[in-house]
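One protein chain omitted, others in place.
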């Protein structure tokens, strides 16, 4: 399973930097891990979709299916000491950074067993111990935040980067350009990862960006465009970018990818793009199918993959059922963790006279 | 006086566009006008400096001396139907757009005879009739505003541009990049004029910008770098840019210029740059001296220029004296022009029970 | 008529009436509006009048304000008001202050609109109420419609107004239907800015609220009526100017007042109403003015906590009873 396999990925497009090789080394063990993780992501998101439709989940719910190779490839190239921050489309970071499907599902359902105890919901999932900084609901805000996390790495002399993920829509945000400039001035170890799924809500990239070549939009900062539907292309490019960034500072990566679902649950996802386009993506570029084919062509038995699929399905189904039986957070949790040091001061409830001193209690033991 | 003179200006640096010719046509009449206007700007700003030191002026006061060729060249290339918007460094736009030195000086002194009746002060001078939109105190804010003014021109089918002026410090602001993108998407007739005087307050351009090539910072938007100490270079380039912009949309201009004074009055202007640097600018690149030399070498009599200088000095001195004898705005002007339609609603004064319905009265007749 | 249709028809008519009016914002055009408030407008008025923008609030707000300075009448949609924080400098420093700074030369006829405050299950970053912040700023007018009549009448008034108007809608109300009179459907129907509406007359206690909470107050009033407490319900409609005369008149009748809002308590709209009654009607008060407000917490996601963080009809009933 460890025998090296060489795969040719789509050549990288580059901006102000030399392209890394597009021959990527992997092996069956790694590919199998990718398959497992990506398949889990896929099942999880599909389960979330169903649970939303069954009204177990409310509010916004942004699914990642179609984009699995991006995050999976990133994780393969970095360590858990490297940091990640992303937008509201954050379910899969939760599991890739070590969280369980159960705690994700419980969070989506607003249960106390959830990743953020039912307080954050779909858009606000974090793993501080795993250097995952969320889950940010405001388009673009995570970009300077990510540069700041990178600043902390550098400040402490750590040899780590911050992967700062954002969409093609977010790529036009002014704060991105401010962050790029400072990251450049201060040589921050930040990798700006633009997940170009070609739509920001219902707006096609070219309707929102005069220049939709997002890998060049760092202007004076180097950039690289990657086939984001190919986990190996991503892994290889991120490894390259990490090495570059630790040495030199910021770099922009554009991941050419696709979201299968609509933007969030109220968007059917089919008014601003054609069914044909979606189908072509699914049949021609699906990131999971690609790995499956590679595994099969490298001697892995179809039955073994089925077994993985079955296991994953079971894990996800069980997580869904367990999440359903979870409990709503107790009423007094409303008053936890507003401040780390509340300084004894009471906050006000809905009615006059209702005052509570909020408690710092990240354990939620009581 | 109308006989054509051909002058070779410093070749333009360009980005994504072909450079215009650097042979500029002018004549003695035009050069004389330039001399008059620039000399007036210079005297005016020096007078403001003295009046500030004599405590007739308070708050912030940002002077334009050194940069006169930029605005003068712009005005020579556009009409009063074209619009201008700038930062707080706005005294000279007031006169170039038709305002009097007296109303400027009175404004600086907070007198009711002032350009904005003593309400705006140094940073907030406008001329709506002359399509001058101020005088904006927030760094960068005028950039999208200028794009919006351009949008209005285009919306109404007018063949006019909006000159949107900002500094090298402001050039890093995120809202500039947002405005550039939309101006590009919508082909707005906006000319983004970066007055690169090489410092944003005490910060040298290269300490604030990873890439201080401001004419290239539009990335996918074309740009041109101009010797901003040469009024002819500016005039020629702006005429070129206006024609381009009306046809194609936004363009970025970087004007290489210099501010002789400190940033505002509390800044001696000499801690972050050397006296030598300032002196070299004054002796080698002064925009007024340049025009003077051209006039003299084209047969104009030194005495004629002295006469102009004398007239201008007189105008400025008289304006200063007249402004000093101006009167403070009457107390009830506090309550004018907060709303165009106050809808009969009273606003509150300092004390309970002090309520006033603000009045719309741009004439300030009473 | 739903609030959505009321807003949509108001936009439609004002776009038709005045060709200086145009709409811009994220997804307002081809997508027909994230909440479908602009449905059909692109098709009818074309892309110059109904402009899709990138997700760049600071930039497009500045562009909208600039175009208003230059004589157009933009209606600038924020997908929600939470996102307008990226653009608040342009709203305050450019739109609100320029008429004054320019000594009356440059007015800014613009409407900033979109859903404000809590929706359902959208958590802390998507649930903030901005009524009190904007209402503090001289130069702005701040409106908050409750029903279809408000939505039509206030939005049309806002678009025709020569000053910058902050227009705070409520996502949960969009789909709610209200009966309207034929007069409301008139294409020149507008409501006066700066005037509150007495939704229900009563003599024991005055309830003061705006937006969605007006409906809650009306329901609370029904409940209280059964217990013999006769409640007057005031719909502020305009948060700035705030119609203190109507409030004082009501207090003079009932001598008791409770304010209700979904926003946070500190320096909220209720604080202002309370302080005004203190200053202007102290001797009329038979009991303290009480505030019912959103709890002082970032909005939690879970449905039960979210409900606990927002005023419920029961809370209003309780507050009224505590002084009735």
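Structural remarks
Lettered A, B and C in written order, each chain numbered from 1.
By definition in this document, contacts are C-beta pairs under 8 Å (C-beta built on N, C-alpha and C of every residue); 3 or more make two chains touch, one makes a residue touch a chain.
Bear in mind the structure is a predicted one, so any value in this text is a computation, not a measurement.
In the complete complex, the hidden chain is touched by one of A:109, A:145 or A:265, namely A:145. Of the listed residues A:12, A:39, A:133 or A:192, the one in contact with the hidden chain in the full complex is A:133.
Within the full complex, the residue among B:16, B:36, B:80 or B:348 touching the omitted chain is B:348.
Residue C:290 is the one among C:218, C:260, C:290 or C:313 that touches the chain missing from this view. The chain not shown here touches subunit B at positions 58-60, 107, 110-112, 116, 118-124, 136-140, 169-170, 172-175, 200-203, 207-209, 271-272, 328-329, 331, 333-335, 338, 347-352, 354, 358. Contacts to the hidden chain, counted on subunit A, fall at residues 83, 85, 115-117, 119-120, 124, 126-128, 133-138, 141, 143-153, 155-156, 162, 174-175, 177-179, 181-182, 185-186, 336-341, 343-347, 352-353, 360-364. Listed by residue number, the positions of subunit C touching the unshown chain are 58, 82, 85-86, 88-89, 92-93, 96-97, 100-101, 123-125, 128, 132-133, 135-139, 240, 242, 263-264, 266-272, 274-275, 277-279, 282, 285, 287-291, 296-298, 300.
Assume only the chains that are shown with their structure count from here on.
Mean C-alpha positions place subunit B and subunit C at a centre distance of 39 Å.
In terms of their C-alpha centroids, the spacing between subunit A and subunit B amounts to 46 Å.
Across the assembly, subunit B contributes residues 174-175, 177-178, 181, 185 that each touch 2 or more other chains. In subunit C, the positions touching at least two other chains are 54, 56, 58-59.
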